[in-house]
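Taking it in order: structure first as structure tokens, then the write-up.
Of the protein chains in this complex, one is absent; all others appear in place.
Right after this comes chain A.
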Amino acid sequence: MTLAANHSNNLPANDVVLSAHHITKSFGNTHALKGVNFDVYHGQVTTLFGENGAGKSTLMKILSGVITPTSGEIILDGTPIHFHNANEARAHGISIIHQELSLAPNMNVRDNIFMGREIITNGSVDFAEEERQTRELMAELEEEIDPLTPVEELRLGQQQIIEIARAISQKSRILIMDEPTSALSAAEVEVLFKVIHDLTSKGVSIVYISHHLEEALLITDHAVVLRDGTMTAYAPRKDIDLEWIVRNMVGENFDLGSPPDGYQFGEVALKIEDLVITDPNGGNFNVVDKLSLEVKAGEVVCIYGLMGAGRSELMECIAGRFSAQSGTVFLGNEDISKLTIAERIRVGLALVPEDRQKDGLIQTMSVGQNLSLASITEFTKKLFTSTDTENTLVDNSIEAVTVKTSSANAAIGSLSGGNQQKVVIGKMLATNPKVLLLDEPSRGIDIGAKAEVFRLLSERAKEGLSVIYSTSEVAECLSIAHRIIVMHKGHISAEFDSTVSKEKIMAASGESVAH
């Protein structure tokens, strides 16, 4: 079992404490992991690189017992082990900081940190001791947060600190950190790295996931790269650089094509001026700050950025899901800032939302009914819908976006992820939009489906459709976009044409850590 470790170094510190062998995980028709091997070394940081949907989070959830693998085994200290839930993994000294915060916002910092493992003395909770330990943790993390503050009153970055504090306080041997820095400021990241160094010197093993590549390179000892559910590369820190990571993450073999060309752009189709959006979840900050953007007819613009850069909020605001604090949105010459979603769809602006299960599909309806949902008024004559017109519309849509389905009456749940995504795109295309917004449309769909979506968008762009495409996969930008806009913390941090390098785009999206 320790063979893998022995060939590189014989120091005891290089012992593999936890390793995953041939792990696979399938969700219905989608294969998130296809036989992954993964080692965690004693007292060292192993970083997992990969694009969205590469399977990083799934693998971490398996290691921490949150989900069980379809096949494969996990070996802890040389013995195979099966976790049925996160508590069992925690009992073996493995804990995880999830990408999504898992705090109870109504409770205070102390109670959140000790949730589920309260300190009991004489049959009752020892709040004083809990509070003392919480203060210690906060001091260690250099945060001035009172243990009795309700978590909902903290800003997102501080909440993430609490999440980290909770994991540290469990005194785990193996600590998994899934994007722990996405909401942290540069100073907070530095403190976190200091804490990570302390932990590793005490013999704690860290598994680290981050989209900030440079940042991760600062602390990691080993790098593992995942792509489409398979491990594509492994190397210790001394053998790698940024270029190596990007090359292995993105891959060079599969070409998704190049941006559509051979035609002239038309007039400005969408114009955004000084758009300010406050946090729709009630936070007291702007997720999009004074952003201006113009997109011409026929142009494909990619918005690249990390999680929390404000891309989704920007798109949903343009589509009318919530109103902006200030600023205007013009479609052609018409000010659409005050229109409802339905009115915006009617004048020619449509959104393919980020989360297709939650915001895209009606699970109780058939493929056809989903496809025709946004254009019901098109086939309603006086009072009643026309079955013939609807069927024609549905058949055309199925053909146009090449949905693979047994029939228009099939349940939407019977389709694969890629085909479900095509249904959502087809639904919005059926409204004949002038501008189509797509928020991470390639999330969780396979490479073939992705290529088909790109082909479809290219065709429509040639016919004059303006496409705004948000993504966190840099290769996608280069193969579809005429223009690439990088968003960072609510601002446009850079703008490139399609000849830019992957590294430049990535560099513009993250913050640099001062060292």
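Brief remarks on what is shown
The definition used in the following text is that a contact is a pair of C-beta atoms (placed from the backbone, for glycine too) under 8 Å apart; a residue touches a chain by one contact, two chains touch by 3 or more; residues count from 1.
In this text, contacts and distances are computed from a predicted model.
Hidden chain, UniProt protein name from the list "ABC transporter permease", "Chemotaxis protein CheC", "Heterotetrameric sarcosine oxidase delta subunit" or "RNA polymerase, sigma 28 subunit, SigD/FliA/WhiG": "ABC transporter permease".
Note that of A:264, A:407 or A:499, the residue touching the chain absent from this view is A:407. Among A:258, A:292, A:363 or A:501, only A:363 touches the chain left out of the display. Residues of chain A that touch the chain left out of view are 28, 319, 321, 340-342, 344-346, 351, 353, 358-365, 369, 373-374, 376-377, 380, 383-385, 387, 406-407, 410-411, 413-414, 427-428, 431.
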